[in-house]
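One structure, pasted below without further comment.
Yeah, one chain of the complex is gone here, protein chain that is, but the others are all in their spots.
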Amino acid sequence: MSASGERTLSEKSEIAAVASGDAVEPAVVARGARDRCRDAWRQVKHFFADPVAFIAGLVILLLVIAAVLGPWIAPYDPAATDAAASLQGPSGAHWLGTDQLGRDIFSRILSGARLTLFVSVGAVSLAVLVGCTVGLVAGFVRGWSDAVLMRLMDILLAFPGLILAIVMAALLGPGIATVIIAVGVSGTPTFARVTRAATMRAAVEEYVLAARAVGCSRARLLLRHITPNILGPVVVLATLYLAYAVLTAAALSFLGVGVKPPAAEWGAMVNEGRDLLAVGWWVSLFPGVAIVLFVLAVNILGDRLRDVLDVASGADEVQGAEK
Amino acid sequence: MTTTVSTPPVQEGSEFLLDVQDLRAEFRAGGNRWVPVTHDVSLSVRRGEVLGVVGESGSGKSVSMASVLGLMPYQGGRVAQGRAIFDGRDLLTLKERELRQIRGSKIGVIFQDPMTSLNPVRSIQRQMVETLRAHTSLTSAEAKERALELLRLVRIPDAARRLRAYPHELSGGMRQRVMIAIALSCEPELIIADEPTTALDVTVQADVLALLRQRTRERGVSVVIISHDVGVIASLADRIAVMYAGRVVESGSARQVLGHPQHPYTLGLLESIPGVKGPRTERLPSIPGLPPRPGGDEMGCSFRDRCRFAVSRCATERPALAEVGGEPQHRAACHFAISDDGRVVPREGVVGDA
Partner (left out) sequence: MPLMRFLGARLVSVIPVMLGVSMLTFGLLYLMPGDPVLLLVSGVEGDVASEQIQQIREEFGLDDPLPMQYVSFVGAALTGDLGRSIHQGHEVTGLILEALPNTLELTGMALLIAALVGISTGVIASLFHGRWPDRVSMFGSLLWLSMPEFWMAIVAIMVFASWLGWFPVFGAGGIEFLILPATILGLRSAAAIARLTRSSMLEVTHAQYIMTARARGIGEPKILWVHALRNAIIPIVTLLGLQLGYLLGSTVVVEVVFSRPGVGSLLIDAVLDKDVPVIRGTVLFLAVIYVLVNLIVDATYGLLDPRIREAA
């Protein structure tokens, strides 16, 4: 009962493609930069053909614009206090209200966008850099280095994620760098595991064995043949981890061990409004909405990436491990 | 009327135990578009008879059987048209509840891959007992007893221990024996075996086939055996239907179809196995090209692109499945007849239906 109809169809076209020879061309080496650009554009168009993904992309774009242009487009100085305008509700003058010190919440959210983007992207970059290196080495070299590296990763994984981040933050003292390192380190083992698994899968592929057989150097093998294979899972993981990084960074700042006030960190802003629920619900609410919008958009794009790149198995592992 | 040694006398009612007529099965191709994968398939099995359905993968043979069993909706497909009279009732009009009482009970099923056909986390015993208890009034203890008997019946050594085993603890051949035992467990009148030996080692294939033949013959159970392997079909079948691209292109008794193939596709299939038909050459001939994709054009003969005898008429006029002159029950869907020395002659009275 091998045949569902669609599978048969795709099998057929696969066979046809092989037979006609267009699947045999292994790389894009011989093709011009223009072709490649056109291909990339087609893929991007395909990616955003899904309306939900399109909206999510738009949200991210707006956020990036806010992060870059924040200071110029904000209606108020995010740090300027105004005792007369303390705790005003949302109005025409202050779209999202003001906090206890009379600072404009909308302007502060805009300026927090830059901070959030910087911290979360920084943390993910750190996790990718360290985690993927560890995973590649462990998965490719195997043997002792594999055992030692992965034991180390296991030790990091033995701490619940947020606890590890809190301990790191305690060690380093509050600050932006602290949050980046704390969130980055707590994500490292996940990247190491996924990369290692993908490397090991790729290392036994026929064409890698063939490359080995014709005497490819190890460095070339790793760079040209194995790395391209781990890109898919790592990109998907990185996207989903970005969402986690935003949430964790905000939690650290909320708890007071992350980015310190008066910086307009979204988590810290939610914390500032915590005691003002009765008199100013907007102080906590809107920074939280900003976090939700950003994280939701990133999650949607991550899901879409996973579907498009078709790395379901690796990404399930991710969703389990990230939480 | 091809009577074989083991065919019991025809019983009351219809001549056929299973009579499939004009079956058209479709798969969803996204949205509300449905692509037909079988066209007007008609197959029938008499009581005690073995029908072999042969064709390459994607020819619609498995789909036809899934349709008969009412399993198409679970695979994203549907039956658009046709009848499948089993024991006087049209299976295609039955409710799921009624079908369920027939599946596993009156019709036993054996699938291709014994590795994946058994639930990996449940023991052999539980899966056998479960089937027995779904269709009989046996108590749990009686069902266990019966399961043990059945395992011995399919010649599984050390049956008591194997009964408590999990599927992964058995070899492929053993698992397929278990599947045969399950298929036989509720005294079926018909067994549908879909590529029962394809996934097995060559050395085990013969054993499993022999077992299947023996256990069904001695009980007078009818069998539909589906395979892409003409050898398997030839060793078991009383009658043969050859399928190509969703259609039956030739049918008849095993002697007729294997001895005097009347469709170029059948001829090609036979020539591609050593020592069955055709000249002995250094190299076995193969059929060039690939079958057409489902949902393609509706005109002409679907085999024409790969047919060595094709003429322009084959592109415009679909040959009907019609009786071959002088041979009752031997039908082929070709504008030509093939003589014993491998030459083609135009057939009389064959009218295309395109």
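Letters are used for the chains, namely A and B, taken in the order the chains are written, and counting of residues starts over at 1 for each.
We adopt the following convention: contacts are C-beta pairs under 8 Å (C-beta built on N, C-alpha and C of every residue); 3 or more make two chains touch, one makes a residue touch a chain.
It should be emphasised that the depicted structure is a prediction, and the values quoted were computed from it without experimental measurement.
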| item | value |
| --- | --- |
| Selected from B:Ser64, B:Thr131, B:Gln205 or B:Gln262 as touching the chain missing from the view | B:Thr131 |
| Sole contact to the chain not displayed, among A:Thr98, A:Ser120 or A:Ser284 | A:Ser284 |
| From A:Val121, A:Leu152, A:Ala211 or A:Val235, residue that would touch the chain that is not displayed | A:Leu152 |
| Among B:Gly104, B:Gly173, B:Pro291 or B:Pro319, the residue in touch with the chain that has been omitted | B:Gly104 |
| Options A:Val141, A:Val167 or A:Val235, residue touching the unrepresented chain | A:Val167 |
| From B:Arg33, B:Arg122, B:Arg161 or B:Arg219, residue that would touch the chain that is not displayed | B:Arg122 |
| Residues in chain B touching the chain absent from view | 69, 71, 74-75, 96, 100-105, 109, 111, 113, 116-123, 130-131, 134-135, 166, 168-169, 179, 182 |
| Sites on chain A contacted by the missing partner chain, in the whole complex | 1, 151-152, 154-155, 158-163, 166-167, 169-171, 173, 243, 247, 250-251, 254-257, 267, 270-271, 273-274, 277-278, 281, 284-285, 288, 291-292, 295-296, 299-300, 303, 312, 316, 319-321, 323 |
